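Of the protein chains in this complex, one is absent; all others appear in place.
This part shows chain A:
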Amino acid sequence: MDHPIYYPKSEYIETDTGNKVSRRATIAGPQNIILGGKTVIANGAIIRGDLRRTGPGHAVVISLGRYCLVGEGCIMRPPYKTYRGNFNYYPMKIGDHVHIGANTVVEAAQIGSHVEIGKNCVIGKFTIIKDCAKIADNTVIPPNTVIPALSLFAGSPGHFVEDMPESTQEMVEAMTKSYYSRFQPDPSSAAAQQR
């Protein structure tokens, strides 16, 4: 419960707004990525902010809200398609309190708030995930799927399993907040470094 998850202090960079980004994560095109604050990007994650819409000007490629977690080895890649003969990438928007499990590949167009995505999932291109939805571990969501609010999806291809409980929002919020507060630099490793 309250037991901390320690990480070596040197492994993560903490920003002013409390984001913790692993030095071992690959962040491509950081100028196109927005992190809402108190968001953790774990080791080995790959975030492709460089895959931006063609054209001049500044473009936000991937935006994450507050209290999110991008798990170890996750790949976040904006969706792309050829529309009227033009190949283009499209932005990916992710709300607050979204946890993405380890080794999951996300190419969604939109993920709402209070969403839990399990480990080893594939979230296909242009998927839309509404608030308080949950994707079980090892689920494959095909491209263009819409996942309605408060539903649990599992399987390959992912399909609706059951409704989530009415208190999902509070539970996910408490879970993501406690995860962030438990995710701390290891005091023993910090002491070892000073010596």
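To be clear about the criterion, a contact is a pair of C-beta atoms (placed from the backbone, for glycine too) under 8 Å apart; a residue touches a chain by one contact, two chains touch by 3 or more; residues count from 1.
Criterion: contacts and distances are computed from a predicted model.
Peer 1: For the chain omitted from this view, which of "Dynactin subunit 4", "AIMP2 thioredoxin-like domain-containing protein", "Multifunctional methyltransferase subunit trm112" or "DNA repair protein rhp7 treble clef domain-containing protein" is its UniProt protein name?
Peer 2: Of "Dynactin subunit 4", "AIMP2 thioredoxin-like domain-containing protein", "Multifunctional methyltransferase subunit trm112" or "DNA repair protein rhp7 treble clef domain-containing protein", the absent chain's UniProt record names it "Dynactin subunit 4".
Peer 1: Hey, which of A:51, A:132 or A:152 is the one touching the hidden chain?
Peer 2: With A:51, A:132 or A:152 as choices, the missing chain is touched by A:132.
Peer 1: Could you pull out which residues of chain A are in touch with the chain that's been left out?
Peer 2: Touch with the absent chain occurs at residues 1-4, 6, 84-85, 114, 124, 130-132, 140, 142-146, 148-151, 157, 159-160, 163, 165-171, 177, 181-182, 184, 187-188.
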